[in-house]
Each structure stands twice: as structure tokens, then as C-alpha cells.
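Removed: one protein chain of the complex. Kept in place: all other protein chains.
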Amino acid sequence: MPISHYYALDVNRISVGVLGASGYAGQELCRLIAHHPGLALAFATANEQRGASVRLGGRVVQYIATDDAPLHDVELVFSALPHGASKVWVERTREAGARAVDLSADLRPGNGCDGIPYGLTELNRELVAGASVVANPGCYPTSILVALAPLVEQGLIPGHATIVVNSASGVTGAGNSPKRELLFAEVSEDFRAYAIGNTHRHLNEMRATLDGWGGGASSEIVFTPHLLPVARGILSTIVVPLTEPLADPLQPWRDAYDGEPFIEITADTPSLHDVRHRNVVRISATPLSGLKSPMLLVTSAIDNLMKGAAGQAVQNANLMLGLDETAGLPA
Amino acid sequence: MPISHYYALDVNRISVGVLGASGYAGQELCRLIAHHPGLALAFATANEQRGASVRLGGRVVQYIATDDAPLHDVELVFSALPHGASKVWVERTREAGARAVDLSADLRPGNGCDGIPYGLTELNRELVAGASVVANPGCYPTSILVALAPLVEQGLIPGHATIVVNSASGVTGAGNSPKRELLFAEVSEDFRAYAIGNTHRHLNEMRATLDGWGGGASSEIVFTPHLLPVARGILSTIVVPLTEPLADPLQPWRDAYDGEPFIEITADTPSLHDVRHRNVVRISATPLSGLKSPMLLVTSAIDNLMKGAAGQAVQNANLMLGLDETAGLPA
Amino acid sequence: MPISHYYALDVNRISVGVLGASGYAGQELCRLIAHHPGLALAFATANEQRGASVRLGGRVVQYIATDDAPLHDVELVFSALPHGASKVWVERTREAGARAVDLSADLRPGNGCDGIPYGLTELNRELVAGASVVANPGCYPTSILVALAPLVEQGLIPGHATIVVNSASGVTGAGNSPKRELLFAEVSEDFRAYAIGNTHRHLNEMRATLDGWGGGASSEIVFTPHLLPVARGILSTIVVPLTEPLADPLQPWRDAYDGEPFIEITADTPSLHDVRHRNVVRISATPLSGLKSPMLLVTSAIDNLMKGAAGQAVQNANLMLGLDETAGLPA
Partner (left out) sequence: MPISHYYALDVNRISVGVLGASGYAGQELCRLIAHHPGLALAFATANEQRGASVRLGGRVVQYIATDDAPLHDVELVFSALPHGASKVWVERTREAGARAVDLSADLRPGNGCDGIPYGLTELNRELVAGASVVANPGCYPTSILVALAPLVEQGLIPGHATIVVNSASGVTGAGNSPKRELLFAEVSEDFRAYAIGNTHRHLNEMRATLDGWGGGASSEIVFTPHLLPVARGILSTIVVPLTEPLADPLQPWRDAYDGEPFIEITADTPSLHDVRHRNVVRISATPLSGLKSPMLLVTSAIDNLMKGAAGQAVQNANLMLGLDETAGLPA
């Protein structure tokens, strides 16, 4: 198989590039693009591994330095660069005339950059479709906000409620930079909370988004992430007060997400296996029994590299480029 | 090594027996007894595997039928029989004149059996020491109640508070009866909530115990257990409202558990690795930032087969038999 | 989503059925058929779970009893029934006028059923293409025989050689019937050999196939399988004597498998990750240094449910039905 950092140009495909393509999210982007019927990967950058060839999605990709990225040759750039390093490359991409989907936190709400459409696709579809730059949501916020939105929008959460969220993520969420605490012998057979005391940086993003929604403005969130001994997947377990009991606990989601190709509402509690390698949010809800006031247990599962990162990025790019929103995305 | 279901009698050791010794808790009991300086295993029963020999704790144990257990020959019996089947054997043990530690739920508070001392050792030490029968706590309640007790006892939880508990357990908590959902290929790389909606049977035990404590009578608990792809360990993540902020968030536990050999208070969040094969509850607490009223995040880790089952059972038996409470127990 | 055990008939797709569709191989077949551009799943049988609906490959499948399978309505049947139970259903399939791919061992060489084409596709392509019944190879034999064939065919193994094969398989190879030794807590952190002493039933199949090849008739094989704590994948590590040193150790495979879409020859040693969810055999070879006579180390990796079972079955069905051999198969 000939190795090249340029794929043969296909006039029927739209050229895109990936910045930061050696991390887990960047690799997943390359895989999705390789199988996408309407996109062609023009370049993939990875400074430390530049020159190296890897097989991703059945294609051989040769990494180039980020400084060598031919931004002018593509219509859209996915940036999976680290937080802090991404913003400047989104600007360069714009200067080169290409659109950008930024997977870093740099442009997300709550991080000092207002006005950039936030790519929770199902909730911001029109804004995303017309955008030149989209801030792709974090993995935890995707699993949590997509689950909470129907309750907030339908005014089902009482004022000044405390929403308690426990999430557990597979280790790919922590990236593939070598760290001792991520070694197999450290993670296997272990489980721990981290960023305890409401200190995770995704909280800004979630609070800003909740604030932006009318009904959720006065709610508070308690968020505790945990590290799971699995490669991929996030499960969020959410305890939320209700203004009143629901006749059908799934009704708010059925109403909000009717016909959505990437939202699954299920009576069974979702598990990580249900969503592996799929670009979906799978949601369930159950009344909490034995309490004086009504509360709901909402559980939500995503694949952190798919709907939590690369999958949702492609979903947003599809909209931005006028393609079928579901193109190239396994549901 | 000669195989016998009777160990050579040692006049300096107290004879004990294990009913239901082929499950994970029963096996762990046999291991602990094998290494215990003051106990000798007189019999171990396992109806399905009767006649089989297994090596547990460096000793070869030959299982006998439960009906063949020589209850008269021992001073104390550990029953690790299934819930529902255990109670009658505790009665037979008493009729035979021996003491009993029941690891099943049959005699625990909230399950219709009042008056039996509940073996949360650190909280009920005197009752346990004088008891002829002790109801050994469930694994989840141990991790949760030992963590909550100081806050309740010291009146730090406001009235009518909702305490939100998320726990995650290794698969040995589900026993070793063959079930499809516990196969390696089903559990590996997965994570899920179960007994959702406040329906886990351990809730009775927890509510009854909280009700028995003065300060906790009006609190409500939301409890969601999860199944982890690990063999052993439970981590409980507890969000609890406070009457007022704490200057030192660990102070309630330091006050309550000063000098306790099996309680560890730590500034770092505990993980399952910290407690593997150890008879401890490891607890941390951190204020939750960004909230209008004070709340605390409490995390608590145990080995579900040790402090969550067999270890605490031996700790209770040590007290009942007048032995050093820590004898034979790895801290 | 409407649930039906009949998919809407698509005049452009060929109707096929799956017998024994609740095991791991049967489920994988349903997933592959769901994504196949030329096949439509007409039925899926599972006696114990009949009536149950499961989502496989994005489609909801409702299991029916095997006795209720409408064999006359399909052009080809995949049988993933247990060994011993499959043969009669292949006969019934033939009587109903449909072709059959049998994933059980019943019709494979060495098991008393001669004359049935053995579906190691790359080695028996013409026989398979014209067959009405194909015996789909075992997972271990696929990983081993595809790796050995070039050496045998090119006369590179001396007479009376002993070939030492160690294979390690993920647990899905053992099926999903509940067994204690396959529980997560038993398999995790463990590794063991089984069927020791050259007693695995796949040996018949391998020996009969080697005997059928001219050059391999006098070779002996030592085969030791092992159980890995992974869900899927087989790695075979093969030590084989050579008649003479090879200038390029990969040349025999390059010559034999030039242009093959599902065979990968690689200088790096293959690993299970390389082949996950892919219908390939990935092979490497390295001379063994420090020995008096030339020997080669050959390593071979497959996904046991893909090229080792369902994937190769679809590859064979594609040939039998006149479809593109690669249709619906991820390479």
C-alpha cells in the first residue's frame, strides 16, 4: 500500500484536515473521515510523531508537523490540539478561508470566548449549520447536557434545585500522553473520583450552558467525575428534583428528541456496551421511590470518543458543509 | 499435603465453622481463618461442591454438605449462606450452643428481625462484644454508613436533607453463581447502574440504621449502585448537605474514629487499590465549591469481601470470642 | 422502532437466515448482515431466547425458535448452532433448497464428513464459490492454517518436522453460556493453558487439512490453546523448522497472498488490537537467532468472531452467492 500524507483527490469529496491527529480523539477523527462518503482527509498533523505512518480506519496516514498543515487546501479543519494551543490554529484556519470545528475547550462557553456556536448538535442545529467555527462540546458536558436539556426546557426542575451528577469515564478521556497513573497496572482493578469538590474544568462549560437556557438559570450542579478501568465510554448518573411527578418518566425526552437519529430513549438503564463505537446519547429515566418530594434518576451513556468528541465533531461538520447530518456516522 | 475436612485440633485455637463456603465471601472467610492466630477451621460447607477440595489461604479445605456440619463441635459459626436460607441455620447454630455471625441480610435491621446486634463494629462495639448472634452488615451499607455516621452523630446534616449516594462495586459482590451478565465478555469494558430508582434491598438496612441514629432520622437517601469491571472493591461517592461549612472537612471523622485501627481518614480521595485485601474503610471529604449552601463530598472505599463481608465478620467474631479485635486481619 | 422478525423485503438484497443467533458468533453474523449491502436478514433463531428482541448492528432482531425457521424463504442459511446439533439443520436447509454455511465443527475435515468444501476462503476459493454447503473453519485453525499454508505449499518445511503452536484466545471463543470459570472475577487477571497435551478438538481439523496439502503430510503439530482476559481476538505464535534460511522471511506470504484483501503481511509482530472488528489475518515472520538449524517464528492475529467465525462465513457466502467477496466486510 503506497504511503502518502495526501490522499488521491476525489472531486466528489470535500477536503478536510485534522490538527492534533495522534491523540485518541484525533485518531478517531481520521478513522471516521476514512469511512465518510463525502469527506477526504487532506492532512493529519502530529508534531511529535511527524513522519510516522499509522493505519487508521483502513487508511495509512502519514503525520506532518502542524506548522506544515496546508490550511488553504481544505474546506474544513478539525482541531484536536490541546486546550490552550488550539485557539490560535482556529484563527489561522479562518484566515486561510476554511471552516473549523474545535474539539478543545478554548472556544466553549464559560471559557471567555462568547459568540462561538456550541456544537451540542441536537440543541443548536441551526446555529451550527450556518457557522464558520464551532466549539465542539466536552465529553462530560455532552453526556450531561443532552440528558438535562428536556427537563430544563420544559420547566420541570424547580427553582434553586441542586442537580447531583456522578460521571465515570474510560481512560481515553485522559489522552494518550504517557503518565504513570494511566499505566495498565495502575488503572486495572481500580476506580476513583477525581477533580473532587466541584473543581473539574468542564463545570464552566456546563454552568454557562445551563445559564443560557431559561429554566435552568437558578439550578446548581454538583459534578464528580470518576476514572473507570475501561478504554472508552462515559456513564452519567444524574439525580434531579422535579416540580411534580411524571406520569411517564421518559416523556420529556420523547417530546424533545422525537426523530433524532443520534438520541436513544430507553426504559432499560443504558450501559457503556450499548454505545461503543456509536455516535449516540442513550438516555433513561426512573422515578426515585421512597422520597417526600419528586426526584428523577436520569442515566446517560455515550462513547466519549464518538458523541463525546470525534463523532459529534463530524456531525457538526456535516451540517456546516451542507452534507447529510448522519453521513459517515455509525448510529 | 494431607487433605481433610477436619484440621488437626489445636488446643490454643478456637474452633469455628463456615456455612456456605464456596461463594466469594465464604472463600474469603476460609482464607482469613487459615491465617488467623486464634481460630481453627473445623468445617466448611458447600452443598453443590461437597466432597471437593480447594486451597484457601494456603490450606486445603474439603467441602461438606451443610446438613453434615458438626455445629456442636465449634464455638462460633460464620454463615455465608444465601439470603433467606441463612436464618434457619443461625437458629440451629444457637440450638447447638455456638455463637453465630450471619453474613446474609436475614437478620439485619430493616428486614423484619429486630434486636439482633448489627455488626458495624466501630459503631456497635459493645453490643457486638456481648452478642451471641451478630448480623454482619452488607457491603454497600458498610461503605456508606461508616462514612455518614460522624456527620449524623455530630448533628452536621440539616433536617430533611437529601443525601445522594452513588456506589460502584466489583463483580464479586454479585456472587459466583454462573450468570450470563457476569461473564467476562459482558462485564469487561462495561459500566452500568442497576437497582435504579431507589430499589436496592440494602436501602432498608441503611434507612433503618439511619432512623436508629438520632440526628439522621429525617434525612432521605438516594442510592444508586453500579457494576464495575473489577473483581473487588466498592467506592461510594456521597453528596451531603451541611448545617454549616466545616473549617476542616475531615474533622468529623477524626473526632469520631480517633485511634480506630480499621478506619483511615485521608486528604486524598481514596481508590479501590488503596484498600484491596485490607479490612479498612478509607474515607475522605471535600467541600463542594460554587454552591449557595454548604455541601460536602464524601468518598469512601472498602474491599467488599473484607470490610464489606468476611473481614468485618472476623472482626466481629474476634470481639464476640474475647480475642484481640484486630487478630488475623490485614489493616 | 417497529420490531419484527421479518425485515421489509428488499428486492435488491438476497434473503438469508441465521440459526443459533444468540451466541457470540450468531450475534456477529446478524451485525454483519445488517450492514451488508447485498444481504437481508429474513430470520434469526435462538430457542432459549425466542420472542426476545435485541439490537444488533443497528437493527432490532426478534429471535424465533429454530423449529420455526422459514428455510424455504431464504437463499442461504448460516448455522451457528452448537457442534453436534448443526449437521441436521444443514441437511434440512439443503432439502429446503437453500445453500448453507455451517459454523459448527460438524462438517469440517477430520470430523468424519469428507467432501464438504472447507471454507478457508483464500485457500479454497474455487471450491467455495461453487459449493452449496461450506464448512466454515474453526477460529484457531484459521489463525494457524492461513499462516502455515505458504510454508507448506512452497516446500519450506522439512519432512517430519515438529511445528509448535501456542495460541491465546479471548473469552468469546468459549461462547456465552453461563459457566463459573468464565465469570469476570475468574478470568480477569488470569491466564491459563487448556486442552493441554494435544487434546483440543481443533487438532483433527488442522491435521486433516495439513494432510490434504502435499508438503505438510509428514509434519507434526503441537497445539496448546490458552484463555486470555480479553473479549475477542486470537494470537497464534508458531515455531516452525525450515529447510533453509529465508533471505526475506516474509517472502513466502507475499508470494502466496499477493493482492488478497483480507491477508496482511507485516514486519511488525501483529497484536489483537490490530485486527479487532476486522475480517483479516495479520501475519508476521522472523528468523529465530542462535540456533543450529533454521527455524522461523510466525505470529498470526485474527478477530475470532470475524475472520475466525462470522466474517469468514460472510466472505464464503459472498462467493457462494456471486457477490463481491469483500461485500459487507471491514478490512
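Per-chain residue numbering starts at 1, and chain names A, B and C are given in the order in which the chains are listed.
Definition applied: contacts are C-beta pairs under 8 Å (C-beta built on N, C-alpha and C of every residue); 3 or more make two chains touch, one makes a residue touch a chain.
Only a predicted model underlies this, so the values are computations on that prediction, with no experimental measurement involved.
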Using the touch definition up top, pick the residue from C:Gly197, C:Gly259 or C:Gly322 that touches the left-out chain. C:Gly197
Of the residues C:Asp68, C:Glu189, C:Asp255 or C:Asp324, I need the one that contacts the missing chain. C:Glu189
Where the unshown chain meets subunit C, residue by residue: 160, 162, 164, 166, 168, 170, 186, 188-194, 196-199, 203, 207, 220, 222, 224, 226, 228-233, 235, 237, 239, 269-273, 276, 284, 286-292, 295, 297, 299
In the full complex, which residues of subunit A touch the absent chain? 24, 170-172, 176-180, 182-189, 229-232
Contact with the hidden chain only, please: which subunit B residues? 58, 188-189, 277, 330-331
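Everything below uses one rule, namely that only the chains that are shown with their structure count from here on.
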Note: subunit C sits from subunit B at a C-alpha centroid distance in Å of 46
Between subunit A and subunit C, what is the separation of their C-alpha centroids in Å? 36
Indicate the residues of subunit C shared as contacts by at least two other chains. 188-189
